[in-house]
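One chain of protein is taken out of this complex; the other chains stay put.
Now for chain A:
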Amino acid sequence: MMADVIAWLLVIVIAAYACAGGTDYGAGFWDLTAGGAERGKRPRWLIDHAMAPVWEVNNVWLIFVLIIMWTGFPVMFQAVFEALWLPLALAAVGQVLRGAGFALRKPTRRIAQRRVYGAVFAISSLLTPFFLGSVLGGVASGRVAVGTEASADAWANPTSLMAGLLAVAATAFLGAVFLCSDARRFGADDLVGYFRLRAWTAFAALVVLALVALPVTRDDARYVWDGLTSGLGLLMALLAGVCGLAAVLLLARRMYGWSRCSAVATVALAVLAWGFAQRPYLLPTTLTVSEAAGAAHSLRWLGIVTLIAVVLVGPALVLVYRLDTMGRLEPLTDTDTSAAGLPGDDQ
């Protein structure tokens, strides 16, 4: 019973990471495609300003995913990290590059250096979600079991590839939708249309990929495929589709706040659909939730700690997102810290 609660908690936290972290990765994706220094200057400026106050918060969700995995289901944690060593190691490297690139670009004033940091940030924004997606695909396809040795097959297979690409497309979609309303918030009206077009493109890519994935993964990830095409899994998947369409239509009607909500719902419901489809397995079709569950006492305490945390963190999270969307959060400028320009500065 408690194990099921914790398993759903894990799914919810993964969904939260997919939405929050996803938006963040998506912003990085559009940074990558923004073009040369001159052409991409304004979109990059917007991405910088929109992401900066919340990117750390967005990425902390990953740590929760790991902690719930190893405290709640230690056997599963061990199996996943042994079998999928390489993509997870690459995701770790990607995390470092991405965070460092973003954090160091902000206070840098020279174009040449900014370009290097920006490129590092943008490329790893593409690679990290791909590898994390492929890990999810590897698990969903049933290639990971307790004791599986690390192998290329565990993550270089059709399901992993599709999951990785879907993850990238989903982050791009989320990122573009969020940047639309950010553009309006920062008064950059020309960028609203710019990102709206990109949100539509990303959604189209998402739909195409989902349609391609259906036949490709049918035999490759049979258990999850069946779960997604029947029962509650199908319902969630359909709802995700409806929300995605709604987000696109809301963008067309210029209702950016609502399109944000439905874009988040799209991704969250897609993750939930995967959760329903995989029931009762953590590692289809070899390890169930109850088999993998850690000590009952620990699970109960994990539940209690989570409850307390929701009470404490929830209001703070609402506060930061609210302050952010109200435009109350602004970076310190050179004037605030009274910094001088240096010879060689470009901006």
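The rule we apply is simple: contacts are C-beta pairs under 8 Å (C-beta built on N, C-alpha and C of every residue); 3 or more make two chains touch, one makes a residue touch a chain; residues count from 1.
In this text, contacts and distances are computed from a predicted model.
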Chain not displayed: protein name in its UniProt record ("ABC transporter ATP-binding protein", "Cytochrome ubiquinol oxidase subunit I", "Protocatechuate 4,5-dioxygenase subunit alpha" or "Spore gernimation protein"): "Cytochrome ubiquinol oxidase subunit I"
Selected residue (touches chain absent from view) among A:27, A:47, A:88 or A:282: A:88
Hidden partner chain, touching residue among A:5, A:37, A:67 or A:119: A:67
Footprint left on chain A by the chain that the document does not show: 52-54, 56-57, 59-60, 62-64, 66-68, 70-72, 74-75, 77-82, 85-86, 88-89, 91-93, 95-100, 102-104, 106-109, 117, 149-150, 294-299, 301-302, 305-306, 308-309, 312-313, 316-317, 319-320, 323, 327-342
